[in-house]
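Apart from one protein chain that is not included, each protein chain of the complex appears where it belongs.
For reference, chains read A and B in written order, and residue numbers begin at 1 within each chain.
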Amino acid sequence: MELPAPIIACRASAGVWAAVLRSNWLWPLLLLTLLPLGALVENENCVNPYFAHIILLCGINITLAVSLQLINGISGQFSLGHAGFMAIGAYLGGFATLTYSVLPADVSGDPFRSPGGVLWFGLALLVVALLAAGALWLLFILIRSSRRIHPAMPPIFMLLVILWFVIDRAIGYQLEHPAWYLLWTRGWSGLPRLLDFVIHAGMSPAARVSTWLPHSWCKPLCLLTALLIAGTFAGLSGLLVGLPTLRLRGDYLAIATLGFGEIIRVGILNTEPLGAATGLSVSIYPNAADSGAGLSAHYIFPWIFGAAVAATMVIWRLAKSAKGRAIRAVRDDEIAAAAIGIDTTHHKVIAFVIGAFFAGVAGALYAHLDGYLNTNEFAFTRSIELVVIVTIAGLGNIWWTVAVAIGLTWLPEILRDPTLFAIGKNSHKAGLFVQYCKQLGEFRMVIYSVLLIAIMLARANWPPLRAMCQRWLALVRNHPPNGAC
Amino acid sequence: MKYFAHALAVLGFMSVMLPAQAHAADDEIGIGEFASMTGATATFGISSDEGARLAVEEINAKGGVLGRQIRLIVEDDQSKPEEAVTAVQKLINQNKVCAILGEIASSRSLAAAPVCQRCKVPMLSPASTNPKVTKVGDYIFRACFIDPFQGGAMAGFAMNQLKLGKFAVFYDVKNDYSVGLREFFSEYVKTHGGQIIADESYSEGDQDFKAQLTKIKAAGPEAIYVPGYYTEVGLICRQAKELGIGVPMLGGDGWDSEQTFKIGREAVNGCYFTNHYSPDEDRAEVKDFVEHYKKKYTGKTPDAMAILGYDAMHLMADAISRAGSTKGKAIRDALAATRNFPGASGSITIDADRNARKPIIVLKIEGDKAKFVATIKPN
Partner (left out) sequence: MIHLFTQFPHLAEFVQQLINGLSLGAIYALIAVGYTMVYGVLRLINFAHGDIYMIGAMTGIYAMTQRPDWSGAGLSMVILLALSGLVLLGAASQRWRGRKCEYLVVIALLLAEVAVLGLVPWRHGEPCPPSWLTFVMVLGGAMLASGLLGYQIEFIAYRPLRNQPRINALITAIGVSMFLEFGGQRYFGATPQAFPQLIPGLEQHPDLFKFGPLVIPKVDTLILCVALLMMFALRHIVMKTRVGMALRAVSHRFDTAALMGVDVNRIVSFTFVLGSILAGTGGILVAMRSPKVDPIMGLLPGLKAFVAAVLGGIGSIPGAVAGAFLLGITEVMVAGYFPHGSQYRDGVAFVILIGVLLVKPSGLFGSNASEKV
């Protein structure tokens, strides 16, 4: 007898689900094993804050490395400016919780009380940023449309605009109340004032909304909102970086992204509210690496690993999907992909945006982990570290990236102090071997760089090297130990 | 490959179960010190560490504190604020010290102070002069004067002794100490009838200052106040001389290092700077200290950071013995109650803002030495 149609459909879909589970069993297993470990990390008494810090850093590096893998490996756009996206996420997320997650009426100034405030800050900043971007976009369209007058007009127009900007700022930079015609100066000082106005306008309703929420939800919600804001703005900056660099290839793209990363860093360096040169001390989300934290029901560990898992899942599934195939097609041969009908612009930019989003989220988590932000931490050096992880893992391999990220977060720590896992020994009374290990630790960055060069050379010469190794092995095997020939 | 990543992750997480690293044994008192032993301001860290170690030697020779020997655990912050944070976290979490000594530079003290405050570990800075440092919290102390006094003292000296009225300020925008000093100097000058006719900035690490110096020269000042650290100060004086700027340069205690003479050479002749002490001072404590220091460090003359490190270490040991225990709160209360502690650089009294009130010495550079010119007492 024929089974009713719905039951046939259920059995069929069960088969589909079984197939899905068979191909995606790793992540559920990972989550199942890691969550209990996470619970262990949360228990203050049996945790080692130094190692906890390294592990949390591992998680952040996984997110960063996987997001960079999407940009560098899967979409083939060699980006050396990833630290810039991380910086935007870190500073915005940290600043949001530092200033706006405090309830206005709260005398004690405890952070993480007002998710509404954080959300409102994000919305206000978004609106003001879109307004500014819109105005600049209009100007850009005007300049582009002047091409109709004469093909050489746009560069001349652009130069005129730059000149106008320079003269305007030169006259007006120190005036308290610049005249009405000094548009650029009024805009420059007006935008922060507009932002302040919008924020203050909506802060009290937002705070009131926050008081309606159950108390134990406030902290995680604050962090979640801060992460989303950080990711969004980092993603927007990814858009800003990805769009102009569409025409650039290879080395030029690398240098352009390097330039963008440095511009972002210098921009933050010159912004007073973000701490300028002295750095910003933001509120720390309770975590096991911080021995000053009291016992609390909420820790940052699940957030960091949630972000790492989410980033890896999203990018892994993206790489395996049709969109991922399109991105890889654009990477392999842009002209052929365009000839087939793939929108190269869309696919290149989407890689930047998603990669930057996760980098921003990682940055915000980093800010809440350590509590101290200094632009030197987001310099070219950090971009290079991430690029090293991605390159050693191989362009396009997601799982190797996770492994290498964990390995290369641990390696400097192990090299810094090779007696790290010496349990029960008093390190200051240790012997000669330990002394040598400690001296080795001081050379860790040198070892790191030599390792990098060696890996790149080995990978380049892998076939001859492998042949050499095999010949050597064959040679060894053909000579039995007792000498009989 | 997937298994490898998984296995690595699990192994990595297991490490949280490992116990904390070894620290000072129970029969010792662990005091942490974070200083810039390498990097742009290396002489600060090396000098203060030498002074502190001399003090530890003396204290341990007399039997230690509370019957236990002191063990000084030093972490290098490479002259970078972010490394200062890591160093302090390592000292507190890994080495489990009961108190922290450091830093000389205000920027790095400001970066690390929130960590000490949060973890309730008392921090005593030997030479950070920016007022913001002790405002971080009640566990942060300093054993030296603060910048409002220093900036005002130099301005007063310049206006009253040197009879100068028009000043230019050339400060380091990346450095809290420099920014603060510029503010206080300018304030004093303006409220006492002087003029600041040029206000230029540079960044720590810059090599080329001629652009800003040309602007300053065009304004025509009678003296230039350069409240920066010695690494840039030497270069600034040289390039100023190359550009033909002949007016004297004035500075703060960040000038105090032998590198100022090595880099600046002829160009720093005739410049003045404010400092915590001078090795030529007449007092017996200073002479004693200089003698012991020269004996331990083979003929090297101690600079201000050395004597401040020395005093801070003695003060810390004294506070621990007055507290009678190594608990953070007890040490903190004992430090706050310090009155007239006989330090080598002067008598130290910790006031309500956790700062010390000490006199300022003005020095003039002649040849390759800094000669004592005047003492300015706090009012």
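Criterion: a contact is a pair of C-beta atoms (placed from the backbone, for glycine too) under 8 Å apart; a residue touches a chain by one contact, two chains touch by 3 or more.
The structure displayed is predicted, hence computed values, not measured ones.
For the chain missing from the display, the contacting residue among A:209, A:239, A:414 or A:452 is A:452, taking the whole complex into account. When the omitted chain is restored, the residue from B:69, B:259 or B:375 that touches it is B:259.
Touch with the hidden chain on the side of chain A covers residues 78, 155, 158, 173-174, 244-245, 247-248, 250-252, 254-256, 258-260, 262-263, 266-267, 269-270, 335, 380, 384, 387-388, 391, 395, 442-443, 445-446, 448-450, 452-453, 456-457, 459-461.
Residues touching the missing chain, restricted to chain B, are 38-40, 42-43, 78, 173, 200-203, 206-208, 210-212, 214-215, 217-218, 231, 234-235, 238-239, 241-244, 259, 262-263, 265-267 (touch as defined at the top).
Note that in this section only the chains that are shown with their structure count from here on.
For the pair chain A and chain B, the distance between C-alpha centroids works out to 36 Å.
Listing the residues of chain A that touch chain B in their complex gives 26, 29-30, 33-34, 37, 40-41, 46-55, 58, 276-279, 281, 284, 288-292, 370-372, 374, 376-377, 397, 399-400, 402-403, 406-407, 410, 420-428.
Contact residues of chain B toward chain A in the complex are 1-2, 4-6, 8-10, 12-22, 25, 80-82, 85, 89-90, 92-94, 107, 110-111, 114-115, 118-120, 173-176, 179, 203.
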